[in-house]
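These notes are about the structure you will find just below.
With one protein chain removed, the remaining protein chains of the complex are shown where they sit.
Each chain carries a letter (A, B, C, D and E) given by its place in the written order, and its residues are counted from 1.
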Amino acid sequence: MPDLDPALRQHLLGMTTATATSMLNQRGYQNQFMNGARPLQRGARACGRAVTVRFGPGRPDLTFSQEERSREPLWSTIESVEAGDFLVLDCGGDTRAGTVGDILAARIKHRGGVGLVVDGALRDAAQIRDLVGLACWSAGVHGSGYPPYLACLDSGQAVRCFGVTVRPGDVILADEDGLVAIPLALAEEIAEAGAEQERKETFIRTLIQQGVPTSEAYPPNAATLERYEAWKRQQPQDASPG
Amino acid sequence: MPDLDPALRQHLLGMTTATATSMLNQRGYQNQFMNGARPLQRGARACGRAVTVRFGPGRPDLTFSQEERSREPLWSTIESVEAGDFLVLDCGGDTRAGTVGDILAARIKHRGGVGLVVDGALRDAAQIRDLVGLACWSAGVHGSGYPPYLACLDSGQAVRCFGVTVRPGDVILADEDGLVAIPLALAEEIAEAGAEQERKETFIRTLIQQGVPTSEAYPPNAATLERYEAWKRQQPQDASPG
Amino acid sequence: MPDLDPALRQHLLGMTTATATSMLNQRGYQNQFMNGARPLQRGARACGRAVTVRFGPGRPDLTFSQEERSREPLWSTIESVEAGDFLVLDCGGDTRAGTVGDILAARIKHRGGVGLVVDGALRDAAQIRDLVGLACWSAGVHGSGYPPYLACLDSGQAVRCFGVTVRPGDVILADEDGLVAIPLALAEEIAEAGAEQERKETFIRTLIQQGVPTSEAYPPNAATLERYEAWKRQQPQDASPG
Amino acid sequence: MPDLDPALRQHLLGMTTATATSMLNQRGYQNQFMNGARPLQRGARACGRAVTVRFGPGRPDLTFSQEERSREPLWSTIESVEAGDFLVLDCGGDTRAGTVGDILAARIKHRGGVGLVVDGALRDAAQIRDLVGLACWSAGVHGSGYPPYLACLDSGQAVRCFGVTVRPGDVILADEDGLVAIPLALAEEIAEAGAEQERKETFIRTLIQQGVPTSEAYPPNAATLERYEAWKRQQPQDASPG
Amino acid sequence: MPDLDPALRQHLLGMTTATATSMLNQRGYQNQFMNGARPLQRGARACGRAVTVRFGPGRPDLTFSQEERSREPLWSTIESVEAGDFLVLDCGGDTRAGTVGDILAARIKHRGGVGLVVDGALRDAAQIRDLVGLACWSAGVHGSGYPPYLACLDSGQAVRCFGVTVRPGDVILADEDGLVAIPLALAEEIAEAGAEQERKETFIRTLIQQGVPTSEAYPPNAATLERYEAWKRQQPQDASPG
Partner (left out) sequence: MPDLDPALRQHLLGMTTATATSMLNQRGYQNQFMNGARPLQRGARACGRAVTVRFGPGRPDLTFSQEERSREPLWSTIESVEAGDFLVLDCGGDTRAGTVGDILAARIKHRGGVGLVVDGALRDAAQIRDLVGLACWSAGVHGSGYPPYLACLDSGQAVRCFGVTVRPGDVILADEDGLVAIPLALAEEIAEAGAEQERKETFIRTLIQQGVPTSEAYPPNAATLERYEAWKRQQPQDASPG
């Protein structure tokens, strides 16, 4: 799986998921925003490389004993997490049992993981909330561990998560609104187009605050676009959008 | 559409949605409370005149181009918002795409809008949360703009929102519990009956804190009602309930 | 209904619902965690003896008039609440109307009730949130009182609540993650086993923070368990887990 | 539990559930029709006295062993079924396991039971479908028996079934449209008013087939009502509606 | 509202909804198939011009008395039904009450209506099933009439029905699979392209039955397309697809 360039990751972190989603929509990717994921932490914000694990309804011939635990795909995936990775767990929306609890979360963080999204439940939400540096999103919280309700099927495959197909290596950008899966091949382009978009919206926001009607400002008409280009030329060269 | 008297609006703002709903229930209106709407801001509270917009699943012959955007019902409705208006968007519960984002929300606020409820998703929740003065409720948050998933059908019609039929001109009262649609013709009566109800409940609350059992205090029996009337006569004349 | 020993209650209060659920799972109780209950207060935490009330869809021959209210099962149950009781209301997941509002909640608290969970809606959420000492969980909030949508059927029976069968006298342990129903006969054993479990997890958490991989630390292998036993002997005798 | 008069039962059997529901609606009973129950047999039709059993999510201390089975509320209820009884099983909508299978169904039929409705799943649907004389409705079909997913809680209590509160002794009328719970005290009145209603609708149906517009025929205006009364006087005295 | 040419209607009737949907998909209309509508009659099949009526949750100020019934939008719409019309009722998916029963259905049929779809419930399903000539689809069946649960809001507007926005004048094509809303402007083109598509699929079906692998036959490769063109030239000129 290719690495995610840290500078690109930083660039994307400056952007909202709404902007990134718009940029994807304009490029034919209509279904990359994960619908309904709830952040555990207020002000949550993260960007990283998708590492996937898949769960299914439990069955005895897919259940690992305590002794074999380290061979379970979730465990081996966590032990191979690299700096900047974002774990994506596909539980098929099943919240009848928790998956990652605070101890596994602490290990993910220790290995450099930056985010975690579960289309299912987490355990120990209060303790995970206090783990500074690992931002988490889930569909719910549950007190039980996952066997016998869920079994860990595999890792490193394309998965479904909150209505989006996520491929390993996708760039996950996440904020309080939710999460968006950006195909790695598009990430650079999205970062640039999104920065321009956010710059433009910053300008539009100012107009709106001044009372300019939407017919002029949003979407901007030709005259407004011209004013925007003039304004942009006056900004410091290296300004990053907000 | 008739105006909503500012004094009446202020009077209603002093009341909880629970009280207003009870007053409506007693008058045969059993289904005026919007079930499941989540406030974006902590301590959210607003009252205004319902202005309605309706969305449906998208189709190309109902999609506006960027150039025609200002003719779209959502846009023209926003540009005719008056002070004290409360936007009610009917998306049929569809949260697959966002409707209003922070720029449109800022424009609604600039025109004097006081509230916004969407039986669907908003975009840019974090930024909207920071817009002081425009209280918002929704079913979710989504990063995408609404085409091609949703199309804006019309405005100024009776709509469905969180299980309630809302008519343009209804008075929307909203707090952290949710929202209630008060038919304009009943608003004055609800305001008065509700004030009396809240006064009575303030009195009852005191009794409960003193350890009076519910058989005496709630609902109040004859003796308690008599004590209440006496207490009420001792209150300052213009006391408004809290 | 037997009493719940205050010391046992205090002991359980020091434990998370996740730990208690694990302890129940290990004893064959796979389905004791209430899935999806939302706390009204941040940092909510309570433990008490289950007192049950059951609601159903309303019908005129099961509706109490204002005069007969004190004979309604909800009312008589509240008037017999004892110190340390935890009310469990079964609404079949129906959130079309509120059940307990702030006045009844205040009465429950006054009688010594410590918690309330409703598989349905509460009224007056904002005011209940301010009632220090009565922790509440629900599926939603609604402005209406419950007739005519719901009728109070009975009390003191086994009920269903958020996917769990709760028997009167069960010990309810609740925190921000959710609630767990502990059969009284197992409560002592769960308290002890859970304390040992939390002690062990505290030790494991330290290892994880030091960078020990999960293959050694979680679940702990033989060497780690030996180290844990040594560590435990060095702890102050009466240390209670955090 | 009082008996249901066989003549009354026969009278009601001649009526549709839609008519009986309308008659209940007119008497303030707005919520007596069970919403979403699917008949197992084509042309299903039955009327009987409600006998109730309640299930909840399973737990070991509520599970009966094979040896104790006959003490389980479902078993003892079946063994006390009388001619004309209609079993009403409340599973809280849970279809993760089957309740009654073809052997228990055959026993219910042998004892004179006429109907069965389960707000959950049945087992052995194909075989039950062939049991002539016992009409069945359910939310689904499942291959598993109910432990450990469900436990049988009690019998003879008011229960919830497909959104209706059913009391033991209610008269259940059921056809392909669904089921309606008629309070026993109203059954005679509903039978008579319903027969008159169906007679009137038979007359209206003829008018509609002749091309009379709804403004005259449905609801019937004064002139149509007069014609109806004349027509009714010409019918054979003992005509029962169709 | 423009008429629907009877010859075009006949042409479309020869086509499956799956084919019509594919033809719409190819023209950018991705969301015209109504998802989840259940036919009341086996082998149901109809095509007609959409006539729309909209319902919402009931409220007293939108409820018509028996005397005013003929002014209610549903009634006046039915009385203006023309030959070939297809009624589309939007209930927001609410099945808590029935809308059209057998008497109104008989009137629709008498006026020449050919189909009826309700994103909610019908009443008197068994009787409607026997009404030859009026094909019906719904989300369910309910014994109650619609007040007080639903109110009839308006007619002649764009509506939502089973996840599709339907405009008055759309051509509704319906079979056992479901229903598709064809914009009138595209209907002729869809009819022609669909006929060609079904002809091609008839040819492909024969190949598949002969054991030709999908890599050759489906989608057809160049050689297969050539064979198809040859086959087509041999067919009788006026052959209509099956």
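Following the convention adopted for this analysis, contacts are C-beta pairs under 8 Å (C-beta built on N, C-alpha and C of every residue); 3 or more make two chains touch, one makes a residue touch a chain.
The structure presented is a predicted model; accordingly, all values stated were derived computationally and were not measured.
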Visible chains in contact with the missing one: A, D, E
Residue of D:M1, D:A83 or D:I103 in touch with the missing chain, whole complex considered: D:I103
Absent-chain contact - pick from D:L4, D:L24, D:L89 or D:A125: D:A125
Residue of D:P60, D:P148, D:P168 or D:P213 touching the missing chain in the full complex: D:P148
Given A:A151, A:L173, A:A193 or A:L207, the one touching the chain that is not displayed: A:A151
Of D:G36, D:G93 or D:G140, the residue in touch with the unshown chain: D:G140
Interface with the unshown chain - residue positions in chain A: 28-32, 56-62, 92, 148, 151, 153-154, 157-160, 163-165, 167, 183, 185
Contacts of chain D with the absent chain, listed as residue ranges: 66, 69-70, 75, 78-79, 95-96, 98, 101-104, 106-107, 110, 123-127, 140-145, 148-149
Sites on chain E contacted by the missing partner chain, in the whole complex: 16-18, 20-22, 25, 30, 33, 35-36, 175-178, 180, 201, 204-205, 208-209, 211, 213-215, 217-219
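One rule holds for everything that comes next: only the chains that are shown with their structure count from here on.
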Required steps from chain A to chain E (each step between touching chains, minimum): 2
Partner chains shared by chain B and chain D (touch criterion as defined above): C, E
Type of chain B:chain C copy interface by residue overlap (half), same or different: different
Length of the line joining the C-alpha centres of chain C and chain D, rounded to whole Å: 37
Junction residues of chain C - those touching two or more other chains: 30, 148
Touch-based graph of the chains, sorted into line, ring, star, complete or other: other
